[in-house]
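A single protein chain has been omitted; all remaining protein chains appear in their positions.
Going in written order, the chains are labelled A and B, and every chain counts its residues from 1.
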Amino acid sequence: MSVFEGFRFRKVFSRVHELDPRVKFFYVCAVFVIAVMFNQLLPLILLFFIQLPFVLVAGVEREWIRSMKGASFLAIMIFLFNFVFTYFYTEYPTFPPSSSLLEYSLAMTLRFLVLVESFSIFFLTTSPDRLGLALEQSHVPYEFCFAFTTAVRFVPVLAEEAQTIMDAQKARGLELERGNFIKRIKNYIPILIPLIVSAIRRSLELAEAMESRAWGATDKRTNLYVLKIKRGDYILAMISICMLILAVYIWIFLRDQIPPLIPLITT
Amino acid sequence: MIAVRDVYFTYPSNVEALKGVSLTFRSGDFVAIMGQNGAGKTTLVKHFNGLLKPTKGAVIVDGIDTREESIAKLSRKVGFVFQNPDNQLFCETVEDEVAFALRNFGFEKKAIQKRVEWAINLLGLTRYRQSSPFMLSGGERKRVALASVLAWDPDVVILDEPTIGQDYEQKEKLRQFIVQLNAQGKTVIIVTHDVEFVAECNPRVVLMAQGKIVGEGVGKQILTNRKLVAEASIVPPQISQIFMGLTGFGLPTDVIDVYEARDILLDFLERSS
Partner (left out) sequence: MDDIICESRAVGETVAIIETSNLTYTYPGGKEPSLKDVSLTIEKGEFVILTGPSGCGKTTLCRCFNGLIPHFYSGKLEGDIKVAGHNVSEHSIYELAKNVGLVFQNPENQLFALSVEKDVAFGLENLGLPRGDMRKRVDWALQMTSIQDLRERAPHELSGGQQQRVAIACVLAMQPEVMVLDEPTSFLDPLGAQKIFEVIDDLNKKLGLTVILVEHRLDLASRYANHVIVMDEGKVVLDGKPLNVFTSERARLIGVGIPKATRLYQVLQETGVHLSGVPVNSREASLLLQEVLARDRG
């Protein structure tokens, strides 16, 4: 669960929070493309460290560390998986495995971490309503934007309701921790059904309220807020484009010249 | 029967909901726990069947410390009827719904059948026996929830805000039902902010505000005490309000019942004529 903690928006304000979500998303995509381009450890390490200033400026160090911790289990799995399978596929039965194999596995792990890092920064610094607004202004049909923000708005409500339902059923003798695997799954039926029924009822009430406030009155829906691209956004966009161009250049011309890192460190 | 000893409770979100509460409930008591929304009433009663365990202090139910017993075992003695019946209804028929807890508690098939029949009859739900609980009206669903708790015959029955959304007739029926339950020897605890309803039941009243108990005693004395009422931010019963506006005539101030009010006024008029 803690990996999700690292993605949840917190109401803090910083320069990074003020940036337009669309530009931030462009940045995240740029990072994604660069991360996928390279198999080598060196560029990926650089990519990882380049993003750290964002974390610091945004003031979300604690949550970010939590998300990285949460991702660490998966990261270890990815490392082992890559290492073991590639070893048996290529170098077996020579022992010990070469340093380039180690480097490759580390690079794959780091690629995963770089992606978690950038997405985490994105979600930590973008409030759901801004995200909804960005979707709207990007001409995503309003129904989807509305569904998105409404879903986010009701997450804490549903969580509380789930807790209340569990309490109510426990008070009728339902024991969720007991029994074998199958029994435990069956024990969740008395929790799920009331939750689902409640969700359906809630949707009906929401629909009534929406209709009563002129939903669908006009196709040309206006908005109380508007996202404006400001200087900071241009800077971020520039940074992203430069990073992309540099990465592409290196990949085309200097790809084969990237030194492996482990020999560099051990000499 | 239930002893609350200097209980403190803080939610995981760091909200301190109970700040040193001490209370005793004897077998056969009829108590209303009152106060504003957020005073800690529901938090308190959730300790009685172990749903919540105190952060400090202890709750003893029938000699057992709630921290050392499972919720299921405690619930066997302390039945909790939640505010919203839709938080528990999930079965295909009313019959199954009422039988659910009995199955959980390990009753035998024959016993389950008898008790389900009894509970359904008691709450006037016989013709809905095979109906889906979801098809029933709001008031009927509340009765199903009540039946499903009474079916296992707990010694203590807790009702959390039983009057919400009910019309006058339904509240009257509920009041009579509760009084009957109590007369049969059950300890009845209602959590409510409905002052008029409590005024008609006249139970022992525990008044809470901001996680503490600010007053406890006979209903009519607590609900007519201006200081306590202000502290707990509740609205006094209308009859009491009327008498508060009649100072200077030497009338008693602890009146909450219409008929008692009438008798007192008649008495006064007869004496002065």
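Just so we're on the same page, contacts are C-beta pairs under 8 Å (C-beta built on N, C-alpha and C of every residue); 3 or more make two chains touch, one makes a residue touch a chain.
All values derive from a computational prediction rather than experimental measurement.
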| remark: Filtering A:I182, A:V226 or A:I252 for touch with the omitted chain leaves A:V226
| said: From the list A:C29, A:A209 or A:L264, pick the residue that touches the absent chain. | reply: A:A209
| task | Could I get the residues of subunit B that touch the absent chain, sorted low to high? | result | 36-38, 137-139, 164-172, 193-196, 233-235, 237-239, 241-242, 244-246, 249, 258-259, 261-262, 265-266, 268-269, 272-273
| note | On subunit A, the omitted chain is touched by residues 127-129, 132, 146, 149-150, 152-153, 156-157, 202, 205-218, 220-226
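As a working rule, only the chains that are shown with their structure count from here on.
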| field | Touch list for subunit B against partner subunit A, complex | value | 46, 49, 51, 70-72, 75-76, 79-80, 82, 84, 86-90, 100-101, 104-105, 134, 148-149, 152
| remark: Touching subunit B in the complex, subunit A uses residues 161, 164-165, 167-175, 189-190, 193-194, 197-198, 201
